[in-house]
Structures are given as structure tokens and as C-alpha cells.
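Apart from one protein chain that is not included, each protein chain of the complex appears where it belongs.
Let's look at chain A:
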Amino acid sequence: MKVITFILSLAISFNTFASDTNPAKDLLLKMANAVHTRNFDASFVVVKGKTMEPYRWVHAKQGDIEIEHLSLLNGAGLEMVRVDNQVTYFEPQSEPYSLTTDSIAGPIPEVLFKNVERLSNHYDFVLGGKGRISGRAAQLVRIESKDEDKYNYWIWLDMESSLLLKAAYVNHQGEALEQLQLTHISVTEQPASMLLEILNRNFPTPLPNNSLETLSSNTAKTWKIDWLPAGFELLKSDRHKLDLNNELTDYYLFSDGFVEVSVFIQRPLPGKRLSGSLTSGATTVYVHNGGNFDVSVVGNIPSLAAKKIAESVIRAL
């Protein structure tokens, strides 16, 4: 009898152990590790509908220091440099600025370079099929949203180096909305000399992180956002002027750890205003005419979710 219970308990404990280790999640963790420890030089393109953006991505690990450089190669460009925990953004027409964070906010969701565990409540990790991407053997890992208010993200990983080869935002009809495809990657023993040179340069000091103070500002009390997709939390709210047209806006930033959503509440534009959604790749812009105010929702979420958020905004009195 004792032997049977022992075997039974062993079987149960083995079962729980088996359900804890998700091979898809393991692969993602391996990828995050590879992206942080390897020396590589890669090129990729991001395809959003009819537009295409080419990037170059170089990473090095020199001793304990990580150096990373991501640049947009078309148009006026955009350059992002990371030295350990400091990321500096060089954008056309504005002063460069630095942030204290351990990954670049580029076209690849940042959470993929960290611990994906925190997404478990709202996303499932599923192992997909094998295939050939960028001339290499690849394994598909699907990050599937548990509800229809968020997009799925599919990611193809190199079976040899665990590095990322392809990724796509996929809607619930199974259509890829925005794709990222590596065209070339070389993994080297030694870090690229171009990156080592960056170590000798000075970057702007990171902006102060006064986020937690702005949370208690008046804006949070002015408006009530009644509905958000599951898992989204408020990161900041304030009132500021937009850079491009100098318009004043009440601003809210939400994130579920995977994607960010911005909510803008503004003075209404005169005349008959159009309500509706615009999309570019996975990015949705939903413009809502709220009567005395205009609400705009921007983020990588389905337009129906954006519409629901925009329409749930009410004046809190």
C-alpha cells in the first residue's frame, strides 16, 4: 500500500513538474539570454502593409558590459544605442535623450529580452512548427493572447543559436499584420570594433524618473477610463503639449508588459469630426468624438479594443 502511494505521489509530482516547464517559454528565455550574451551583427526589415523599414542591429558583450546599436536605415533614420542600463535615442529634429532601461524600445517588444514569465496571466506560450527562416532551421513559438482584445505574437527562433529570425503580430483571424524578418545575421567570437568605440563616447544623462509622482497629479482625477483590455495597468498620466503641433493633451500611458497603449484626451476640433480607426501594421489609432472632448487611442491593439477604450472615457466629477 505504501509503495503504491509512493509511486502515485511520485507520478503526481512528476506531472506538476512537467506542466511547470513549458518548452515554448524555455525557448523564449533562451532567446533572451542569447540576445544579451552573444556578439552579433544582424539586418532585418519590418513590413507593415505597403511600407517597409530596414534596420541594422549590432550587439556585443565586452566583459560585463553590454553594448547594443539599432539603427533605422531609411529616410532620416533613427539610432538607438544601449550601454548596459542606459539607452540613448537619436531622432531626427530633436535633441538626443537617454533613459535608464535595460533594453531598446525598437520594433521588437522589449519584454522578449527579459523574463516573459510575467505575461503568463494574459498570454499562452505555444510551441509551433519547425521551418526554414533566413536560411536557417527555425522553431516557431506562438505567444497567444487569452482574449480577443490583444494581438498574438509569433516568433521564429534559430534552433542553433536561439536568436530571433522572424516575428509577426497576428490577429485572431490568423493574418500577419506586421512582420519582422531577419535578412542576415553573423555571430562572432569577438565584439565588433564599431561598438567598442561607442564605449569611449559620452551620452546625455538619463532623464529623471518622476513617474510615480505624476501618477497622483490632477489628470488622474479629471478623467475616468472605464474599460481596458485585461492586464493593462496605468504607467503614467499627465498633461502636456504635443511636440509636433503644440496642442495640449491629457495623457495616459498603459501597458500589459507586452504592448503599450496611449490615451489622449483633447479639446475638440471644430466642425464635424470623423470618428474611426486608422491602422499601420499592428498600430491602431482610434479617434473618438466624445462631444465636448476628443479621445484618441494609439497602440498595438485591435481596433475594436481601441474603440472600446476610447468610448469608455468619461469625465470624472
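Keep this in mind: a residue touches a chain if its C-beta (ideal position, glycine included) is under 8 Å from a C-beta of that chain, and two chains touch if they have at least 3 such contacts; residues count from 1.
Definition applied: contacts and distances are computed from a predicted model.
Chemist: Match the chain absent from this complex view to the correct UniProt protein name in "Anti-sigma-E factor RseA", "Flagellar basal-body rod protein FlgC", "Monovalent cation/H+ antiporter complex subunit F" or "Sulfate ABC transporter substrate-binding protein".
Modeler: "Anti-sigma-E factor RseA"
Chemist: Sort through A:S43, A:S161 or A:S275 and give me the one touching the missing partner chain.
Modeler: For the chain that is not drawn, the touching residue is A:S275.
Chemist: Which residue, A:T21, A:N202 or A:N292, contacts the hidden chain when the whole complex is considered?
Modeler: Checking each option in A:T21, A:N202 or A:N292, the one touching the absent chain turns out to be A:N202.
Chemist: For the full complex, which residue in A:F40, A:Y55 or A:Y89 touches the chain that was left out?
Modeler: Candidates A:F40, A:Y55 or A:Y89; residue touching the omitted chain: A:Y89.
Chemist: Write down which of A:V45, A:A105 or A:V187 is the residue touching the left-out chain.
Modeler: Only one of A:V45, A:A105 or A:V187 touches the chain omitted from view, namely A:A105.
Chemist: Tell me where the left-out chain touches chain A, residue by residue.
Modeler: Per the touch rule, chain A residues meeting the hidden chain are 49-51, 75-77, 79, 87, 89-90, 92-93, 95-96, 99-101, 103, 105, 110-111, 173, 200-204, 207, 209, 211-212, 235-236, 242-245, 247, 249, 251, 253, 255, 257, 260, 262, 264, 266, 269-280, 283, 285, 287, 296, 298-299, 303-304, 307.
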